[in-house]
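Presenting chain A:
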Amino acid sequence: MLHYVIKRLGTMVLTLAFISVIVFVVIQLPPGDIVTSTLERMEASGMQASDEYVQNLRARYNLDKPLYLQYLNWIFNFVQGDLGYSYIYSKPVNELVWERLGYTLLITISAVIFTWVVAVPFGIYSAVRQYSIGDYFVTVVALVGLATPNFLLALLVMFFAWEWFGISIGGLYSMEFRDQSFSIPKLFDLLSRLWIPGSVVGMGGTAVTMRILRANLLDELNKPYVVTARAKGVKPIKLIFKYPLRIAINPFISTLGLLLPTLISGEAIVSMVLNLPTTGRMLLQALLAQDMYLAGSFLMLLAILTVVGMLISDLVLAWSDPRIRYE
Partner candidate 1 sequence: MSNDDDLILKVRHLSKTFDKHVALRDVSFDLKRADTLGVVGESGSGKTTLARCILRAIDPDVGGTVEFNSEQIGWVSLSSLRHNELVPLRKEMQMVFQDPYSSLNPRMTVRQIIEEPLIIHHEGNSNERLERVREMLDLVQLSQDSLTRYPHAFSGGQRQRIGIARALILNPNLVVCDETVSALDVSVQAQIINLLEDLQKTLHLTYIFVAHDLAVVRHICNNVLVMHNGVVVERGDVDHVFDHPQRNYTKLLLSAIPSPDPDIRMDPKNRDILEQPEPVVNGYGLVEGPVWHGDHGLLFSDVIFGGVYAVNESKEVNPVFEHRRGIGGMAIHAEDGMVVSGKNVSFKRFGESESILLLDRDPDNGNVGYNDLTTDAAGRIYVGSLGSSPVFDDGLEPRAGNLYVIDLDGKSRVVAEDVQLTNGLGFSPNGRTLYHSDSRRGQIYRYEVGRNGDLKPREVFHEFETGAPDGLAVAEDGSIWVANAGAGGVAVLEPDGSQHAFISIPVPMCTSVCFGGSGLRTLYIVSGSNGVEGDRNGGVYRYEADVSGLPLTPARVQIPAP
Partner candidate 2 sequence: MMTDNILEIRNLGVRFQTDTGVTNALNDVNFDVPRGKVTAIVGESGSGKSVTANCIMRLLQPPGKIVSGSIQFNPSRTEPFDIVAIRDRDPRIYELHGGLISMVFQEPMTALSPVHRVGNQVSEAILCHRDVSKEGAMAEARDMLRRVGIPNIDTRIEMYPFEFSGGMRQRVVIAMALVCNPEVLICDEPTTALDVTIQAEILTLIKDLQAELSNSIIFITHDIGIVAQIADYVVVMYQGRVLEIGTVRQVLKDPLHPYTKGLLAAIPGNVPKNVRLSTIATAVGDADITTPFPLKSVGDGRLVSLP
């Protein structure tokens, strides 16, 4: 097991190194840089920048160095916890990202919980009662859930909440708590509202997970070992929970890893619709304004979030499946 963990950690570091290169390239892609966009802005307001000023500016952002040095500089600082300086907010990136990332994490986790809480029972039901009316119903709902873009779902939830209950569900806190400092009631308020973005973000994933669990379970249900267990007298309910479900759950755990990129993507757009103080909106602003440190940090941190999530799901899988553990 230890060997496996070490191996897996190794691949994770390697993957992150690759990702950092991709992220760096991506944020470098737009023509021009912060300096050119600053200059454009200055020109628009009628100012002239001296060559010396431009050079100073370039030197300040390390833009006068070759690309690979810029990359090394960026990644070296990043690893040490210095995420750079946001041009559009005129603040260190560190002051901007962490709270937002925290909320992203919170919503993603609640989406995962929602996914599992809904997908597992319905997936099991659907498989055990294959071709029943309930199965068809669950399947159709899952298909619709799968096909609905989650921003549309967010819009609909928002719309119906407003139309039917007259409440605004935008934001993470209710009106009365919005400007208060942190307190226990505020925490409860947060938790009571969290399920909305959580369920909206988790909807697509729930559908996928349910379908996968159903398919896995159906595959397993007729495997010889299940028949063997039945033949030795294990009763139906215990039979399903102890044998096929226990095994169907393994590929299911590994889908969690594959689900995370989707969930984090979904969170980014849903939070924009629901006006939540998470990464989505600020990332978009940063990208449009070519604020490379801010955008790069966001992209990199989201990637780290995903990769670590995948690592955890792999480790859980290894823990639950002896065949992987003993490899």
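By definition in this document, a residue touches a chain if its C-beta (ideal position, glycine included) is under 8 Å from a C-beta of that chain, and two chains touch if they have at least 3 such contacts; residues count from 1.
Quick note on selection: all candidates are chains of the complex that A comes from, given by their letters.
This one's a predicted model, so the numbers in the text were calculated from it and none came from an experiment.
Enquirer: State which numbered option touches chain A in this complex: 1 or 2.
Expert: 2
Enquirer: Quick one: which bits of chain A touch candidate 2 in the complex? Just the residue numbers, please.
Expert: On the chain A side, the touching residues are 222-225, 227-235, 242-243, 246-247, 250, 320-323, 326.
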